[in-house]
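With one protein chain withheld, the remaining protein chains of the complex are depicted in position.
As written, the chains take the letters A and B, and residue 1 is the first residue of each chain.
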Amino acid sequence: MAAFDDDHPPRADLINDCVHCGFCLPTCPTYALWGEEMDSPRGRIHLMSQGLGGEPLSDSMVTHFDRCLGCLACVTACPSGVRYDTLIADTRQQVERRHPRPLRDRALRAAIFALFPYPRRLRLLRGPLRAYQASGLRRLVGRTGLARHAPTLAMMESLAPTLSRPVRLPERIPPRGPRRAVVGMLTGCVQSAFFPDVNAATARVLAAEGCEVLIPRTQGCCGALSVHAGRRSEARAFARALIDAFSGGDLGHRDLDHRDLDYLVVNAAGCGSSLKEYGELLADDPAYAERAAALSARVRDLSELLVELGPVAPRHPLPVTVAYHDACHLAHGQGVRAQPRALLRAIPDLELREIADPELCCGSAGVWNLLNPEPARQLGERKARDVLATGARLLVTANPGCLMQIAAAVRRLGSATGDSTTGRCSAAGDSSATGGVAIGLAHTAQVLDASIRGLPVDALG
Amino acid sequence: MTATSMTATSTTAIGTLAARLRTVLGTDRVISDRQELRTYECDGLAQYRVVPALVVFPHTAAECAAVVKACAAAGVPFVARGSGTGLSGGALPHADGVLIVTAQMRRILELAPADERAVVEPGVINLQVTRAATPAGYYYAPDPSSQQICSIGGNVAENSGGAHCLKYGFTTNHVTGVEIVTPDGDLVRLGGRAPDAPGYDLLGAFVGSEGTLGIATEVTVRLVRLPETVRTLLAAFDTTDAAGAATSAIIGAGVVPAAIEMMDALAIEAAEAAVHCDYPAGAGAVLIVELDGPAADVEAQFVAVERLCRDNGAFEIRIAADDAERALFWKGRKSAFAAVGRISPDYIVQDGVIPRTALPDVLRRIGEIAAEHGVRIANVFHAGDGNLHPLVLFDDAADGQAARAEAASGAILDLCIEYGGSITGEHGVGVDKAKHMPRMFTADDLDTMQLVRCAFDPRGLSNPGKVFPTPRLCGEVPGRHKGAHPLQEAGVAEVF
Partner (left out) sequence: MPFEGVVMPFEGVVPATDDDAIAGVPARWVAAPASTDEAAAILRGAAAHDLTVVVRGAGTKQDWAAPPRRLDLILDTRRLAGVVEHAAGDLITVVRAGTPLSDLADALAPAGQQLALDAPLPGATVGGTVAVNTSGPRRMRYGTARDLLIGATVIRGDGVVARAGGKVVKNVAGYDLGKLLTGSYGTLGLITECVFRLHPLPAATAYVSRRATGVDDAGRMAAAVLGSQVVPSALEVDAAPDGGIVVTVGLEGVPEGVAARVTTARQLLGGDPTVSGTAPDGWSAYPWGPGDVGIKLTGALSRVPALLAAGVAARQRHGVPLAVRGSAGTGVLYAGLPGSCAPETVAGALDDLRAAATRAGGHAVVVCAPPAVRDRVDLWGPVDGLHLMRRVKEQFDPAGRFAPGRFVGGI
C-alpha cells in the first residue's frame, strides 16, 4: 500500500523544489543529534518523495517523520525556499490517519492530547503537582532511577515548573494614557496554567503602551499542539472555537466583534505561528474561511506589536546580562528575531548576549519532548550548556515550552555537578543553579514589565 | 539513472558482511532498511542515484579501519561520504557496496593556535573549525560556499576551494597531515603538524583524490590568524566585460585581494529572489572585491581597487560599512547556486576553469552557447582565479530541455579545455565528469595518474567508478600478461 492517499499528500512540486544541497542539515536538531540522513530535513523530504513514488508508510518511515520536531529551522536555512512546513504538516496528518500505532504509543498520545490543550484540565493538575513537589518526592524520583523505567513520566515530572499563585485577569484592561490600539490577547493553555505571571505581565505591558486589552474568558486552545502533531480535524475544531471566542459575547461593557480588534496579541510562539495560519487551516470551510483569514492577518507576537507601535512608556534601567533564546516558532515560524532583541536592547543598562548556534531547537517543540524524552533531554542540555556559556544572569525567551525545557535542563546540569537542591523553576523569579552558576528565566514580557514598572532585577531572579 | 539491483551472489556476501559489521559497530550503526538506504542514494548532484547495499556509521578511526578491513576481506567495494554535498557525484554509492558515512565522527580533537593547527575528525563541518578557532584569533581559511555543512573529510577528498582561495590557496595548502585508512584497512599517517615529512608527498596525492585512495579518519589543518582589517566593496558594472576588465586591472596592479567574485544579471536576479541582497539595480554584472590583512596595507590597496573599478566603468560602488553589510554582500553570492532554484525549476551547476585573461572571450562564447541551445545560463564565479560556475537553467518538464541543457553544459567544458583551462576547479570529477577526463588528458596522462591508484588500491575497492573513465588494471605490465583480465572480459576495464 502506498504511503499516502489523495487527501492532502505532501505535494510533489514542493518536494521537487529541494535541490539536495544539504544547507538545512546543520540547523536540524535531529541531524545534530544523530548525524543520519533520514533524520534530517533533506532525508525526510526524500522519504516523502519515496512515499509518493509508491514506498509504503513503514514503521521506520513513520519514525523518521515522528522524530521531526517541527522546529522549522530548515525552512529558515533553505536557500531554495522549500516549504518544509507545509510538507511535514501534510505528511503528519497522513501518518495520523493511516498509520496504526502500537497500543502504548496510542495511549500516551491520547493522554497528552486529553490534557494539554485544555487549560482547565491543566489547572487541575496543578494541585497534585504542587503537593508532589512539596513532598520532596521529586528528589526521590530522581534518585530511584524512575527516569530509566518511565522516561515520559520522568520527563513530564522534570518539566513541571515550580508553581506560582494563579492569577485571574480581568476581561478588559483599559489603556494607560490615550488609547493607541484595541488588542485581543490570547492566554494560551500552558501559558495560563503554568505561567500566569507571564500573561499578567503581557497585559500590563500592553496597557502601559496604550493598548486596550480584551481577554475573553471563553477562549480555549488555539490548536497549535494538535496541528503540529498532524491531528488536523481536532485542530480545526479548536480554531473555530477560538475564532468564535474573539468575535462574540459580552466583554465587560462591550460586545466583541473580531473586526473591532486592531490586533490579536500572542505571547507564546507556538500559538502565534498557528494562529497566523488559521487562514490556510480553514480555507476550505465556507463558514469560517473569511473570518479565519481576517483574524490571522491581525495576529502579532507581542514583540512584533510593540516594535510596530513604538514605545511610549518610559523604561527604567535594568542592570542585568541577558541571553535571548529564539523560540523556534517565533524565529523560524514567524521570522521574528530582531524585534525581541531590539526591545531588550532598548532597556537601559541591560546587556544582551547571543547564544551559540541560535538556530538550534532546545528540544521542547510542543509535546515532542514528552514523546521523545531521551533526545529531548540531550537537546535541552546542549542548549542549556550554550546558554550558561554566555555567562548571562537571565535567560529570556518567548515560549512557555522553551522556558520549561531549558529550565529542566539547567536543573539537570546543576544536579550533575552535585547541586540538586537549588534548582527550582517558575517563569519569573526563578533561578536555577549549576555548580555555582545561576541563571534566572523570564519571558520577554516580564523583562519589559519589570523595566516599565521600575522593579529591581531581583524581581526577575 | 538508477542502480541495477544486486545479484543473488552479492546479496549473500552482503548479508555475511552486514553480520560482521554489526559485531564491529553494533546494530544501530549498520543500516539495511531499504527506505533508509535510499535516503543515501545521491549526494548534492541528485541526478545520479544508486542505492547502497549497506550504510555504516563508524565513530572512530579504529572502527573505520575495521569496516574497511571487513570490506577488503569480502572483496566488497566501499564509498566514503561526509555531508553529501558534493556536486560531482563523488559520494554516489556502489550498488553492491558499503557506504561509510563519517557524519558521526565530528569531534574537534585539538585546537593548537600556538602551532597554527587544529586536529579534527573527518565529519567535522568546515565552518565549525573556524567557529572554534575564532575566540583564539584564528580561522580555517578554505571557505567553500557550502562551508556551513560540508565536512572536512569531503573537503580533503575534493580539495575544495572557496572565494578566499585566491589569496589563501585551497584545501591542499591548508592540510598538513591526515590519518587514513588504506584500502587494505590499515591506518597510516601522512604528514602531521610539522611540514615536509620525509619521503614522497603522499599527503599531496591524497588530497583531491575523491575517496579513491582510502578514507581520511583524522585531519590536521592549518589555522590562519584572523586578519586585522577586512574591507569589502561591491561594484556594479553594465557588462561582464567591464567587470572582467576591472578584475584584470586589479590583478595587473599587483594587488592580491582575498577574493574577487563576479555575478552576472541572471545570477543577481536569482540571489535577489532568494535572499533580498539588494544589489544595485540594473547591473549587468557585480564584483565583490575583498581585501584583508594589515590595516595600512589594506587601506592603501583598497583605494587603488576602488579607483580601478571606477576606471573600468563601475557605475556604483558600495563599501561595506560593517560586518553586517559585508555579510549581506556575501549572502547574495554564497546562496547563488541554490537560489537559482527560485527562478528556474531545474538547473545544472557547472564548474570549469579558464585563464583569467580569457574571461571576456569565454563569457561571450557562453552567451552564444546559451542561444544555440535555447537555454538560459547564469554566471557566478571566482573571477580572481578564472573559476566559472555557469548555471544552466532548464525545465525538466519541458520537452527536450534537459538534453539541451546537458549539451550546453558539456559545451562549456569544451570551451574551458579549448582555452587551456580545466574541467573542474573545485567540485571534482566524481562520476559526473569522468567521461570528460579524456578530453583534458591523454591516455598516458590518465594511465600515469592511475599508477597512484594502483599503489594504494590495486583491487579498486575504494570508491570505484569515480574520477577515471576506465579503471587501470594494476600490477599488469602492458603486453606481458597472458589472457584477459576478468575485468577486461567483463567489459569493465581496458588495458592501456
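Rule of thumb we're sticking to: contacts are C-beta pairs under 8 Å (C-beta built on N, C-alpha and C of every residue); 3 or more make two chains touch, one makes a residue touch a chain.
Everything numeric here is computed off the predicted structure, so don't read it as measured data.
The chain that is not displayed touches the following shown chains in the complete assembly: B. Checked against the full complex, the one of B:R34, B:R225 or B:R364 touching the unshown chain is B:R225. Considering B:G208, B:P257 or B:G341, the position touching the chain not shown turns out to be B:G208 (whole complex). Within chain B, the residues in touch with the undisplayed chain are 112, 114-117, 137, 158-159, 161, 165, 169-170, 172-173, 182, 188-205, 207-209, 225, 227-228, 248, 251-252, 254-256, 293-301, 353-357, 382, 385-387, 420-429, 433, 437, 440-442, 444-449, 451-456, 467, 474, 477.
In this text, only the chains that are shown with their structure count from here on.
Put simply, the C-alpha centre of chain A and that of chain B have 39 angstrom between them. Across the complex, chain B is touched by residues 16-17, 19-23, 25-26, 34-38, 42-43, 46-47, 50, 55, 58, 60-61, 64, 78-81, 356 of chain A. Against chain A, the residues of chain B that register as touching in their complex are 33-36, 38-40, 42-46, 57, 83-85, 101, 103-104, 106, 123, 125, 127, 131, 146, 148-150, 274-275, 335, 337-339, 341-342, 345.
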